[in-house]
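Excerpt of the complex: some chains, original placement.
Chain lettering (A and B) follows the sequence in which the chains are written, and residue indices restart at 1 in each chain.
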Amino acid sequence: MNDALFTANNTWMLVATAMVFIMHLGFASLEAGFVQSKNTVNILFKNSMIIAIGLVTYYIAGFNLMYPGMNEGGFFGFAGFGLSVPEGAAAAIEYADGGYTYWTDFIFQGMFAATAATIVSGAVAERMKLNSFLLFATIFVGISYPITGMWKWGAGWLDAAGFYDFAGSTLVHAVGGWAALIAIVLLGPRNGKYTANGIKPIPGHSMPFAALGVFLLWFGWFGFNGGSVLSADPMLVSLVFVTTSLSAATGAIGAFITSNILFKTHDLSMVLNGILGGLVGITAGADLMSPGEAMIIGFIAGVIIPFSVVFFDKLKLDDPVGATSVHLMCGLWGTLAVGIFGEKAGIGQLWTQLYGTLAIGVFTSIFAFVVLFAIKKTMGLRVSAEAEERGLDVSEHDMRAYGEQQELERIASY
Amino acid sequence: MNDALFTANNTWMLVATAMVFIMHLGFASLEAGFVQSKNTVNILFKNSMIIAIGLVTYYIAGFNLMYPGMNEGGFFGFAGFGLSVPEGAAAAIEYADGGYTYWTDFIFQGMFAATAATIVSGAVAERMKLNSFLLFATIFVGISYPITGMWKWGAGWLDAAGFYDFAGSTLVHAVGGWAALIAIVLLGPRNGKYTANGIKPIPGHSMPFAALGVFLLWFGWFGFNGGSVLSADPMLVSLVFVTTSLSAATGAIGAFITSNILFKTHDLSMVLNGILGGLVGITAGADLMSPGEAMIIGFIAGVIIPFSVVFFDKLKLDDPVGATSVHLMCGLWGTLAVGIFGEKAGIGQLWTQLYGTLAIGVFTSIFAFVVLFAIKKTMGLRVSAEAEERGLDVSEHDMRAYGEQQELERIASY
């Protein structure tokens, strides 16, 4: 490994890190756009704190829980608190087969870690207590995410079993989606959502912010998937750019057609979530698929979105931003797709993909349930009905997203 | 060519690809900001679908229409449907003189392709039928753009004739601008825009989103122009960053001064379009100009903008976002500027630039006219007057950009 190639590899990984960081802005914009204006400060506050908490907990323990480096085939390992960089540039070059330095490894993986909690943030929007959410996010990112992450990426038992998840359809997205689902069940729906007369739509307050979020997430995904090559390998990174983009594109088209048929209209929120579904769906096998296979995977993910949104609504599981449809359903689909399409396709692989993703789902769900249930019984999960009615911005933050709103409303109410 | 240099080159091309992707968000934000709030979902929907359709059509046929690789000096060529990557890393390195892989080539060019249709999207805003637009965009991006693109970048007859267009003042921007102009003529102006009492201004609904879009477009242009070097060549890419930025800067200053004189005020939309004009203007010769020449080209582009906006308005050609002024007028100017300034300046080159850009303009205009006229006579181009009055968000999408809008308006109307 020469210096120049090491430098090129490491530079790409850092650029990818910055792109994954932008995903946090993407989630913040998307979730802000999909909630009512009276809960917008709350969403922005949560997403600002999640990235801060996520990086710090990953520094304290998460990184060494996820990559203990001493536990091949195991269920659990821990290499100690804090970081300890190997001495010297030579060690750094040997460290990751010339891919990147120890610092790069930490910051790239740290940016990933917080995304799982961000997924939960949107699903519980408009009704969960802020402190309860932040406590849950801290525990979830600091402990649960790294443990299941280690099972595959930390050379744990699922890695030994042949389970494949290139960039995290299961390890990041389904993990976040399972926690979101458990939280939704424990929280209950927003007041007035499911009435005797049917389901009341509660439209998001800003589609421009929702669309901004989705485009930024697509941009960030170039780093999320492209960086998961763990080097700047030209053929692999460029293939991943192609499969990721084509899957996002057919995700949009799949959701466009399906929602046209189901709802007889051109539903922007379905197309936006279709793009995200295509991105989540390709993530497990972005390096294994041909462009044609990527387009099929994305299209199916896009078809899944409207059906899944209706499905969860029928079950009265209230998810304001569609996080469970995008991250859980399409995360499961993408994980299974590795056994159906591409270089690793085969019934044995499909079976491994199935029990791998279920094992992680079971662990994550139990973990999330225990923590959330404990919080429910102590601090409480949900704001009062009155606070929910007034909006969390006023009840939790004593401010409005749009400063002049109060005044305008006063004028309007005359 | 060694591995490390190939890796550095390819990495830059992929980063540039991600930057060009962001231009789609830039266009979406800019156009959303410049239309009325009742047509915002429609613009966002169009821009979300264009990138999806653009990538898929470019995969199916566009890439092989534009780079047939077998037709030097010709007018038309086609290398077959789909993609076929050369086998092996060695082939990849030989493929583009060490610049990038086959996958990188496809995805970088694919990101470019859809921008031409996005330009049309803004010009026809607030009155064109969604399905008619999407059909036109599909045909235009899939067939027309690659054919004229091949004339120069695919080693076609204009390339043989010495026509120069570094990154697409003509091949992307004027092409999009011609199609926009034809569409505007066939569509007619928005109802109520040109009245017996003069021109009624219809202000955009969000200047913050318009400004956001312009800054994101400038950012994306670093990849659009910088990536058009087709390698990470240090001197050329850095020169292109300098000329591109200085031209954008003097475009703002030119539009600032000119609009001050013409309109006696500090017009933000003129300055924003001046920046874009400077960017479009430098695009044909960004690699040929000194910084001083780049500043002159950008300044003149900035001066063109306010005059052009007034000119089109006088002709009652209604362009809600100024796309024809920015992309067509400054695209023509930038193409001609290659014959006036920089390394290739000369009367012979100026002549070649003129007939090259006109040849492409004639082809594009006829193509756009035929397709749009056929659509007009079958599906129709324009929504009903009642739908236009209510806004396309409600009539085409059954939703509002700002979910609580309807409710607020109800309160306000008491």
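Convention: a residue touches a chain if its C-beta (ideal position, glycine included) is under 8 Å from a C-beta of that chain, and two chains touch if they have at least 3 such contacts.
Only a predicted model underlies this, so the values are computations on that prediction, with no experimental measurement involved.
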Checklist entry - Given 2 shown copies, how many make up the whole thing? => result 3
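FYI, only the chains that are shown with their structure count from here on.
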Item to check | Whole-Å gap separating chain A and chain B, where each centre is the average of the chain's CA atoms | outcome: 32
Next on the checklist: Which residues of chain B touch chain A once you look at their complex with the stated criterion?
Outcome noted: 3-8, 10-11, 14-15, 17-18, 21-22, 24-25, 28-29, 32, 40-41, 44-45, 47-49, 51-53, 55-56, 59, 82-83, 89, 92, 100-104, 106-107, 110-111, 130, 206, 209, 212, 396-404, 408, 411-412
Next on the checklist: Give the list of chain A residues in touch with chain B in this complex.
Outcome noted: 2, 4-5, 7-9, 11-12, 15, 19, 36-37, 202-208, 211-212, 214-216, 218-219, 222, 226, 232-235, 237-239, 241-242, 245-246, 248-253, 256, 265-269, 271-272, 275, 291-292, 295, 409, 412-413
